[in-house]
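Excluded from the complex is one protein chain; the other protein chains are retained at their positions.
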Amino acid sequence: MKIDFSTLAAMREKRPLVHAITNFVTANFCADVLLAAGASPMMADSPQEAADAAKCADALYLNIGTLNQNSLEAMCRAGKTAKEHRIPIVFDPVGAGATPLRQTASAKIIREIHPDIVKGNLAEMLFLAGIDGITGRGVDAGEIDLKQNLIVDGLRRFASKHQLIAIATGKVDFITDGTATAVIYNGCPMLENVTGTGCALGAFCAACAVQKETLFASQFSAVLAMGVAGEIARETLPGGNCCGTFKMKLLDAIGNLTDRDLQIRGKYEFLA
Amino acid sequence: MKIDFSTLAAMREKRPLVHAITNFVTANFCADVLLAAGASPMMADSPQEAADAAKCADALYLNIGTLNQNSLEAMCRAGKTAKEHRIPIVFDPVGAGATPLRQTASAKIIREIHPDIVKGNLAEMLFLAGIDGITGRGVDAGEIDLKQNLIVDGLRRFASKHQLIAIATGKVDFITDGTATAVIYNGCPMLENVTGTGCALGAFCAACAVQKETLFASQFSAVLAMGVAGEIARETLPGGNCCGTFKMKLLDAIGNLTDRDLQIRGKYEFLA
Partner (left out) sequence: MKIDFSTLAAMREKRPLVHAITNFVTANFCADVLLAAGASPMMADSPQEAADAAKCADALYLNIGTLNQNSLEAMCRAGKTAKEHRIPIVFDPVGAGATPLRQTASAKIIREIHPDIVKGNLAEMLFLAGIDGITGRGVDAGEIDLKQNLIVDGLRRFASKHQLIAIATGKVDFITDGTATAVIYNGCPMLENVTGTGCALGAFCAACAVQKETLFASQFSAVLAMGVAGEIARETLPGGNCCGTFKMKLLDAIGNLTDRDLQIRGKYEFLA
């Protein structure tokens, strides 16, 4: 597959307004990542204005990290409005399998809102794909090698069934629309040692999703961008587990990242 | 107009307790800015205790960034109590014109609570002043030059009508009590590339508002302080769009800022 590295420049050109209905734990970091990347955040999460806010937005990001009845109602109203206005929707099923509330909410959002993109970590995406039995708690690199075929098959079926792009992140990242499938090997372990890098990636995917004509390529670039930014940030560290410095340098890296960086540093393959 | 640069020292001397009912996206940064500046934050936002909390405070800050029915109720109860106890109130009408919910809430807060200060970005303040028709989406420096008279007239009428101090921030900042009017030219574009600098300024305005005898001068200094701190922070950066480092250095700059810095670095004029 030929990738035309132009997502970041095109997104910055448009400066998309991303309506995020998300958890309160990482909302600040998501907003900082959107601003650093060249997009704008809007985080109206009341059911009373969620639909009005969605109408003004260029993309919608839904995240169930601190789900409750009000925020689920807000997500449904914003999602319905976004769909009517052909605004792209990214759904981030945080902890999808962890509690009955999240299981029900995830199923409802996928069924009723039809997000264009579902991005979760590997455990969450395998749960949604109905194949979480293949991994235990924690999936290490060795297991992934052995089970990559099962994972890719499951994600492809999930993507095809619901006609969306499925993104599963971890030591290796998977992106598939049911047919085209990319595997990305960039990133660094420090990305899991600070809060909100997953949520921020989801919000960033929404910002990049404004390129509707080349949605798969835009999502491929978004995931690649977070991995490459993590590597750049880590290279500036003196060593040790410097989570505070890493988080700051990650924002710096995202603000300075170019499509050319992705082209040069990208480590990925497309599966047949 | 003669400015007696003493706001920061007097505020730190008092170490005011600022009760902030604000959005969850930037609450952490607001609290950090208050602490760095020498004030103390309290962020009780439940309707059940908003009035009790306001009673203990030296100033009240209301922000509708993630407004909902509960927080609006909390703001009204806290505002009423603050008014009874002559505690100064700053209102930050985030996204005032963006949705019907925010339009209604902003009008209600101004009409029923009578804040002493309303601080928003230029678009929000022009909406409240009823003259948002004079700008399009985004107001660049050129437009401001041409339209400065219209803006100042509108803000002055709004301030006079509601007997408050109106603050509109942007590339240029305006402060008026309906008669005295200051224009501030400090600041740097990076301030708009990180989340929460506007909200933090609002909370900081509340901390400085404890100098009730010289309210206009205190607000002038507060706005000037954020601009100067932004310039100091930017001067430490290596270049590029280093949002993470800038945010950290901005907190450092606020913590170390003195009235003397404002006197030396201030770029402003008072309009006749």
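A and B label the chains in the order they appear, each numbered from 1.
The working rule: contacts are C-beta pairs under 8 Å (C-beta built on N, C-alpha and C of every residue); 3 or more make two chains touch, one makes a residue touch a chain.
In this text, all values refer to a predicted model and were calculated from it rather than measured experimentally.
Asker: Looking at the whole complex, which of A:A36, A:A53 or A:L67 touches the chain that is not displayed?
Answerer: Once the missing chain is taken into account, the touching residue is A:L67.
Asker: Considering the whole complex, which of A:L60, A:A159 or A:M248 touches the chain not shown?
Answerer: In the full complex, the listed residue that touches the missing chain is A:M248.
Asker: For chain B, enumerate the residues touching the unshown chain of the complex.
Answerer: 24, 27-28, 31-32, 35-36, 41-46, 48-49, 52-53, 56, 70, 247-252, 254-256
Asker: On chain A, where is the contact patch with the chain that was removed from view?
Answerer: Considering the whole complex, chain A reaches the absent chain at 23-26, 28-29, 65-69, 95, 98-102, 192-196, 240-245, 247-248.
Definition applied: only the chains that are shown with their structure count from here on.
Asker: Fit chain A onto chain B over the CA trace and report the rotation angle, somewhere between 0 and 180 degrees, nearest 5.
Answerer: A turn of 120 degrees brings the C-alpha atoms of chain A onto chain B.
Asker: Mind checking the centre-to-centre distance between chain A and chain B? Centres are C-alpha means, answer in whole Å.
Answerer: Computed from C-alpha means, the inter-chain centre distance equals 34 Å.
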